[in-house]
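Excluded from the complex is one protein chain; the other protein chains are retained at their positions.
On to chain A.
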Amino acid sequence: MSVSASEATGANPVAREKIMEVEGLFKHFPIHAGFFRRQVGAVKAVDGVSFDVLRGETLGLVGESGCGKSTTARLLLRLMEPTDGSIKFEGREIAGVKGNELKALRREMQMIFQDPYSSLNPRKTVGSIISDPFAIHGMHKDAGERKKAVQELMDIVGLNPEHYNRYPHEFSGGQRQRIGVARALALRPKVIVADEPVSALDVSIQAQVLNLLRDLQRELGLTLIFIAHDLSVVRHMCDRVAVMYLGRIVELATSDQLYSHPRMPYTGALMSAVPVADPRLAAAKKRQVLVGDVPSPTNPPPGCRFHTRCWKAQEVCRNEDPPLVAKDGGNLAACHFPLSDAEVLERVPSARNVNG
């Protein structure tokens, strides 16, 4: 079965336009050693990543720590200089923009950080934290107008607008994350990148923030790039998901497709590793435990990068780097021997349920 790439990645019934296009993105961090601090190597954090972000969608980035998902996000926002590659925002190349042009770009894209404790300045009031973006971009210069704008934002994210003059320490973790969301929304950006926005929160609070992000996205038509290591959270939030391994995207598909029919053995292993909050399902599944650790990104294995830990690896995997192409079922996957449906059913309990 052959599926065209655009059909596979944008399986949404409404054909959406691309808001961002990433092509051949690289970020290598040099390693210096010796007396002359000569460059002896590089950490290949992002090593040739290409994907599109569609307007109004939630795109998930998942993978183990060190796979380059956070670096990719920071490159998209231009918080870091890419080593090579092109990033287009609404058709415009942004990989090299500087100065005022970059500042203007910041109004279009904002970020929500993981840790609501360290990402808010403890010496500023909530009001001034949320209104900082206004000050930087010279908006709402009148104090009364600015206060009104901030209080509207606080209301949108479910904070009491009367708490305008309080300090971050007076809020709980979940409320602090709402402050972070309000600050990200202040400039009415088109794209928001959320890097592990709920992993520092308690279970009961996590759901509050997830619901908030989902509602805001629907109401404001935001494009959300959602990074998390919790695969159940990613499935709940995202329309499409990209799985990263050692600086590369190894599988990209719609959420439903990825979770019910993973093609790349690495994705299958990730799904299989998620503990299920259902003792009967947990007992029934054959857990696919990956052996060993992620290889060093300084010197990634030749051929398919996953071959050192893959149970299906053969000679060809050690020599040839598989391209990211459409596989059976429409997922884009970089794999020589994609999983069959039977193999998926045996290992991934969620697939069993989705299929009835």
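Just so we're on the same page, a contact is a pair of C-beta atoms (placed from the backbone, for glycine too) under 8 Å apart; a residue touches a chain by one contact, two chains touch by 3 or more; residues count from 1.
One rule holds in what follows: contacts and distances are computed from a predicted model.
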item	value
Name per UniProt, for the chain absent here [options: "histidine kinase", "STAS domain-containing protein", "ABC transporter ATP-binding protein" or "GerMN domain-containing protein"]	"ABC transporter ATP-binding protein"
Residue among A:Ile156, A:Leu270 or A:Cys317 that touches the chain left out of view	A:Leu270
Per the touch definition above, residue among A:Gly174, A:Pro189 or A:Pro322 touching the missing chain	A:Gly174
For chain A, the residues touching the chain missing from this view	64-65, 172, 174, 202-208, 210-211, 229, 231-233, 235-237, 255-256, 259, 269-282, 287, 289-291, 293, 349-350, 352-354
